[in-house]
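Certain chains of the assembly are absent from this excerpt, and the rest are unmoved.
When the chains are written out, they are named A and B in that same order, and each has its own residue count from 1.
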Amino acid sequence: MLGESARLRVAVLGASGFAGGELVRLLLAHPHVELGHLAANESAGRTVAEVHPHLAASPVGGWVLAPLDAASAADQASVAFLSLPHGSSATLAPALLDAGLRVVDLAGDFRLPAAAYPDWYGFEHPATAWLEKAVYGLPELFASDIAGASLVANPGCYPTPVVLGLAPLLLAGLIEPGPIVVDGKTGLSGAGRALAEATSYAATEESVRPYRFPAHQHTPEMERALELASGIPASVSFVPHLVPSVRGVLVTCYAALAPGATTDSLTDCLASAYGGAPFVRVLPPGDMADTKRTRGSNLVELQAVADRRTGTAIVAGALDNLVKGAAGQAVQNMNLMAGFEQTTGLTATAVYP
Amino acid sequence: MLGESARLRVAVLGASGFAGGELVRLLLAHPHVELGHLAANESAGRTVAEVHPHLAASPVGGWVLAPLDAASAADQASVAFLSLPHGSSATLAPALLDAGLRVVDLAGDFRLPAAAYPDWYGFEHPATAWLEKAVYGLPELFASDIAGASLVANPGCYPTPVVLGLAPLLLAGLIEPGPIVVDGKTGLSGAGRALAEATSYAATEESVRPYRFPAHQHTPEMERALELASGIPASVSFVPHLVPSVRGVLVTCYAALAPGATTDSLTDCLASAYGGAPFVRVLPPGDMADTKRTRGSNLVELQAVADRRTGTAIVAGALDNLVKGAAGQAVQNMNLMAGFEQTTGLTATAVYP
């Protein structure tokens, strides 16, 4: 475990995307961390200011992004964040781990069993030994495993609120394990920074549309994490949608309600599961989850309702996909790994309105 | 049945809201219709231009909105559209009908059985005899009833794509009747024109949130219309959401898939049900429904997918809530009632992007 006296030197590999930029923003504000290394793939050689103009006035605005290289990262940091396209971490993380770094991977490369990769991600996993050692980095459920992990698989933006919202209810027997319907809505930052007509302003404003279903790779992640957390195998049918927003994920989950369960019993179960969790806000009955209230913060809002007429439990969860759904959760995981308070550097409230 | 030679004189009662304004816009472009009477409740005495500045340059820009009065409407029109808050039509429509007009009601006052009104709308229905004669105005499913009706209950914005998307599948035995999950997303025009902080720009941009569930009054309407169309009682759990958009409703429906059903068989079933329907576009497998492509037009897009892994049928439907979800469908109903081609005045394609 790392001490708090000296600053922890960290690296961000894949610093040019949206999640990478958010990692830099959050790490700049972290009192116990020093940025030691920023690297990128196609953007290597460009400055942070060129790639992220909003960081031009920051202390790292003039830094030149290094190429992706495990040895250089190991020279300059003891913890590495990987924020690369799916498939890249699976080969880069082992090199970093072998060089002695601890790693938080923001891609999907260490979230599933090896057997699932060909179907859901389209590749054979090249590092199954490390895959077995990876810890799923949902701090509210797996904090102690994370604290001792060398390799943390940071959860996806959709699975985070789904698993937080459903796992305690499954465990308590208040909902049935499946099939559970998950209807997800995301802003455009969730689609990444690559150019496409579908993510242009002209095509997006006034557009609401589903995408990539039923094959979205977050589906098996939800199923696996629910089973990890509750011990109960669950089946999920998941449809993600793009809505005209930049940040924010809202998931609405529908499961069969156990006999006798009520809005109050669902809400109490969640409230008691997350009583000490600083980033989870369980809404009182009647309040509605709202992505806007989480913008820029590490908060997740959870709301549970029993539709007793049809026997359906409905759980809504809202978060900022780049913070609690990506970079903020990664910093939270790093805090646990380093022995810091998990809220360190993450106390900012949402920028509202 | 009304002849096509002379222009049909129509009245709009409740012309000051969003759906009322849309009715005026569409009726102005209708070749066989003449606006005879425009009335409003609180806005009576104001001009169309004051209430709808975008219609200031139109031929009715200078008209003064009359107060709501059945006799005046009957003097100036033979068909009346009612676009008033829920509860108002239940008393006004009978007076109009008794005065000899035919009526298309855009509110929910004639869509449910009498027994459902106290629970879902909060009032005892005052005109149960007319309620029993009212025809549910979904032209693709009930065209012949509509043609002969005196009173048409124009469907709600959410039920329209839900019923169009699910009824043929229920009837064909490709999906199970329940509980069916309906996850709805609407733009802000669906919330009406009344002022509220929740519908302000500052509170809405970057906000995705559910509202008024599980008690939304479109729930029993979906259940009833599905049964009317298929003969099979269905149970629906419905959660509507507000997303940052002005127009557009997207519904995503989840039902248990019958054994053996596939994306192709679901799609074929819908395509064959709506082969001759000018306003329904069944998307080929792989294409995604998109509200933006319907903006300003009377089109509804339907998409069906079989998630065979979990045994779930997923049907997405998109439309413009003020056109096919309200005023356009009302004009389509009027066309059927008057013996016009149902597409008359409704052929405009979407204003895109």
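Here is the rule we use: a contact is a pair of C-beta atoms (placed from the backbone, for glycine too) under 8 Å apart; a residue touches a chain by one contact, two chains touch by 3 or more.
Treat the numbers as computed from the prediction; the structure is a model and nothing was measured.
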item	value
Whole-complex copies, counting every chain including the 2 in place	4
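Note that in this section only the chains that are shown with their structure count from here on.
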item	value
Rotation, 0 to 180 degrees and nearest 5, that superposes subunit A on copy subunit B via CA atoms	180
Subunit A and subunit B: spacing of chain centres that average the CA atoms, whole Å	39
Touch list for subunit B against partner subunit A, complex	178-179, 181, 183, 185, 187, 202-203, 205-211, 213-214, 235-237, 239, 241, 243-248, 250, 252, 254, 288-292, 295, 303, 305, 307, 309-312, 314, 316, 318, 353
